[in-house]
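Only a part of the assembly is drawn; its chains keep their places, and the rest are absent.
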Amino acid sequence: MSAPRTPFYPADAGFAGRVRASFARQKAMAHLGASLAEVEAGRCVIQLQHREEVTQQHGYIHGGVVGAIADSAAGYAAMTLTPADASVLTVSYTLNLMAPAAGDHIEAHGEVVRAGRTLLVTRADVFAYNDGEATLCATLQQTIMALANRPER
Amino acid sequence: MSAPRTPFYPADAGFAGRVRASFARQKAMAHLGASLAEVEAGRCVIQLQHREEVTQQHGYIHGGVVGAIADSAAGYAAMTLTPADASVLTVSYTLNLMAPAAGDHIEAHGEVVRAGRTLLVTRADVFAYNDGEATLCATLQQTIMALANRPER
């Protein structure tokens, strides 16, 4: 896009530890086999290895699982920018599936598009990796709500 | 809504067996613990028991898992109306999460809104059940593509 986006400044310098602790409490992510690969201000990457347990009828990673990973990556990208005592919850997301999630693993790259005080808009692109080559297989647009004074723990 | 919808006529009388066989091949659904509760023309219900393995950080069923179940329920509702030799794939879906998926189990009720030859539009409502009482916790709007001459097996 030709016009510049506002840079992001985290409200809490300890955002990465906070995101990693929250991710570790999401049993669904562990059950699917997902791991948190990168956490930066306004950005988060989640990986998922191809395993039979997450496939659909054609042997690719299930579209709903792709959505769950992308939802988490985009939501944690948002959480990097919220205050230490806030929690985040997903209001809605739209997922477009564009190619089979075929390959040895997938990565969901979440990023914040705009960080309001209450609502944050985010995106995630999901890439399928095959022998190091990436194919864009899904993209997500998401709305996140930040709840003030509600630390996760 | 006040205006009537077109009734749906399945193109393949064996649609229920075809949907059940496809669901059985989705290893991700088994891994999450989901089961196919109802299959009718233009309609499909999927159930998911609350289990620790599918929760997020607050102990509710993960929003991405809710999305995966809703995506499948709506997609299989579409598959009830496609010809026997067609496969279906999800083009996109929008999920709104409206209440925590709290309770002993959830049910995603998928239904077809409009069945075109190539594209079908569907919806799913997800209800969380607690001691028999249902709370609407999520709703999904989906686009499905039917691929002719591509039987699943």
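We just call them A and B in the order they show up, numbering each chain from 1.
Assume a contact is a pair of C-beta atoms (placed from the backbone, for glycine too) under 8 Å apart; a residue touches a chain by one contact, two chains touch by 3 or more.
Worth saying up front: this structure is predicted, and the values here are computed from it rather than measured.
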| item | value |
| --- | --- |
| 2 chains shown - copies of the sequence in the complete complex | 4 |
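Assume only the chains that are shown with their structure count from here on.
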| item | value |
| --- | --- |
| Cα-superposition angle relating the copies subunit B and subunit A, to nearest 5° | 180 |
| Subunit B residues within the subunit A interface of the complex | 22, 25-29, 31-32, 52-58, 61-65, 67-72, 89-97, 152 |
